[in-house]
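Missing here is one protein chain; the remaining ones are kept as they sit in the complex.
Order of writing sets the chain letters: A and B. Residues in each chain are counted from 1.
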Amino acid sequence: MRINCPHCGPRDSAEYTYYGDASRVRPSLTDTGVEHWHAYVHERNNVKGPMQEFWHHLHGCRQWLVVTRNTATHEIGAVRFAKSPVSDTAGA
Amino acid sequence: MTQYSALAVLRNALSGNTGWTRAWRDPEPKPAYDVVIIGSGHGVATAYYLAKEHGIRNIAVLDKGWLGGGNIGRNTTIIRSNYMLDGNTQFYEWSMKLWEGLSHEINFNTMVSHRGLYNLAHTPGQWDQMARRGNIMRLNGIDAELFTLPELKRRVRYLDYSPTARFPIYGALHQPRAGTVRHDAVAWGYARAADKLGVDIIQNCEVTGFLRDTAGRVTGVSTTRGDIGAGKVGMAVAGNSSLLADKVGLKLPIESHVLQAFVSEPIKPLVDHVITFGAGHFYVSQSDKGGLVFGGDLDGYNSYAQRGNLPTVEHVVTEGKTLIPQIARVKLVRSWGGIMDMSMDGSPIICKSPIDGLYLNAGWCYGGFKATPASGWCFAWTIAKDVPHEFNAKFTLDRFRRGVPIDEKGQGPVPGWH
Partner (left out) sequence: MSTQSFRHTSGGRIDRTQTLRFTFDGKAYTGVAGDTLASALLANGVKLVGRSFKYHRPRGIVSAGVEEPTGLVTLRSGGRREPNVPATMAELYEGLEARSQNAWPSLAFDMLAVNGLVKPLLAAGFYYKTFMGPFQKSWMWYEPVIRRAAGLGVAASERDPDRYEKINAFADVLVVGGGPAGLAAALAAGRTGARVTLAEQMPSLGGALLNEPAGGAPDNWISSVVAELRALPNVIILTRTTVFGAYDGGTFGLVERVADHKIEPDAGEPRQRYIVLRAGQAVIAAGAIERPIPFGNNDRPGVMLASAARAYLNRFAVLPGRKIVLFTNNDGAYATAFDLKAAGAAVTVIDARVDGGAIASQAAQQAIEVIVGHAVVETHGSPLVQGVALSPYDIATGQCDNGFRRLACDLVAVSGGYDPQVHLATQRGPKAVWDAKRACFVPGVAPDIQSQAGACKGSFATADCIREGFAAGAAAAQKAGATGKPGELRVPDALTANDGSATFVPAWDVIPPKGLREKKRFIDLQNDVSVSDVKLAHLEGYVSVEHLKRYTTLGMATEQGKLSNVIALAQMAKLRGIDIPQVGTTGFRSPYTSVSLAAIAGHETDMHLRPVRRTPFHRWNEQQACVFIDAGLWKRPWFYPRSGEDVNLAYRRETRQVRETVGMVDVSTLGKIDVQGPDAAEFLNRVYVNGWKSLEVGKARYGLMLRDDGYVLDDGTTSRLSEHHYFLTTTTAEAAKVMSHLEWLLQTAWPDLRVHVTSVTDQWGGVALAGPNAKKLLADAIKDIDFSNETFPYMGVRQGHMGDIPVRVHRLSFSGELAYEVFCPAGFAEAMAEFLRDFGKRHSLILYGVEALGALRIEKGHIAGGEIDGRHTLEDLRMEKMASKAKPYVGSVLRIRPEMTSDDRPRLVGLKPVDKAARIKPGMILQPHNGPYKGHGLGHVSSTTYSPALGHSIALGFVIGGASMEGRIIDAVYPLKGDIVMVEVVPPHMFDPEGDRLHG
């Protein structure tokens, strides 16, 4: 698998680490709801098909990326920096 | 149905092997059952124990493909009960006890081989950690031995013990009763035994949804072969747990990851035990047919593709060749991938679900095979009695909400790290 890092270009998946579902929303720091935090920490999307995922370019630019990847085919779609929600998108 | 024995083999041989009968029937699904189990890995074991231990015989086991086509037929066949944490120790030891009598009990030779498992330690600190685990095992009635390097060298001769190795071997924790089992035979043997007790095993029957009554209770399943009513529905579908649970609106603390495994060409006996490398992720045993069966870490990403990629292949093979240098010229003939239902703490879930009539058996990570008998046994108990047995009492779904994970590796709620 190769992921097209918006900063480094296409790099082998071995350079990256994985952190799963990127669609879940982290409760705000001041949110004291146990249920919110429990759901955020433990209940992640685990779909078959296209999925938004966090990947960390650990052995590269060390940016956290949001990668759209198909879990049934491993096909990689759009890639963007996690810190900038819309811009800096690299093609597949 | 023919009782299997040496005599039966001889008798049938004389009659040209035409007297054998089907190992299990191929029935059409009935409109309704007392219990419907989805999945024919742990599912067939569950059905067998429901029928045998609890007298519930109006049961269907549904599989979307062929019997035993999931992870029960896609693993590295290792059995062990070398766990450290409360909850796991008793459960896996119960599984080991069931393995010991399994071939006789179900009249099917599952080739339970207690050839022993050595967990290698490479530093004094790691050895001390193994001491803790071994002591816990002994206190829970589980066999365990801790070996220093000279003791290990006398027992296992084919490893690289050079002191100049990148991670020199320091010692090992040994579980003599651990070993391997012929994986397919477990699915087939349970299926045959369950079938004999009246269980319907229905292949090529994919569950597409759940039937619910007005109160929300699950009353059956819709399938590719029509609706099937059920007093209770148990799901044991490993890597597909999240997809199936999603059909009842249940979100599970599980990610599905791909784990690759490998087998070499057959060679004459070389690796007489199960060995796990302690400075990486590699484990190996040799099948009775002669192939080295080995594997390592997860690929590390969610996948339903049943195949992985080269970085993991390289990791596994480099560690294997480093540990056993003489296999350098042995050749890899086959690899495959299984979809692991990785839970948030590396331990399984066997419990009633929050939805009436639905029971969960999931989260096996990459250790589901060795658990098959106890998983089936405990799941059957839970379904039959509506309360867990003490062996699976800690394997609840709500332990994550409550903050009491059973985390053998101490990695926290990141499924791919367990």
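Everything below uses one rule, namely that contacts are C-beta pairs under 8 Å (C-beta built on N, C-alpha and C of every residue); 3 or more make two chains touch, one makes a residue touch a chain.
In this text the structure is predicted, and so the values were computed from the model without any measurement.
Annotation: of B:138, B:217 or B:385, B:138 touches the absent chain (contact as defined above).
Mapped onto chain B, the footprint of the missing chain covers residues 4-6, 8-10, 12-14, 16-18, 20-26, 65-67, 69, 73, 86, 89, 100-101, 103-104, 107-115, 122-125, 128-136, 138-140, 144-146, 160, 164-167, 182, 184-185, 188-189, 203, 264-270, 279-280, 286, 288-290, 305-307, 309-310, 313-314, 317-322, 325-336, 402-405, 407, 409-413. Although one chain is not displayed, its contacts with chain A can still be listed: residues 1-2, 10, 12-13, 17, 19, 26-27, 29-34, 37-38, 40-42, 54, 56, 58, 62-64, 73-76, 81-84.
To be clear about the criterion, only the chains that are shown with their structure count from here on.
The mean-CA centres of chain A and chain B are about 30 angstrom from one another, to the nearest whole unit. For chain A in complex with chain B, the residues that touch the partner chain are 1, 12-14, 17-21, 34-35, 38-39, 41-44, 46-48, 51, 53, 69, 71-74. Residues 242-243, 246, 251-256, 300-305, 309, 311, 344, 400-401, 413-416 of chain B touch chain A in their complex.
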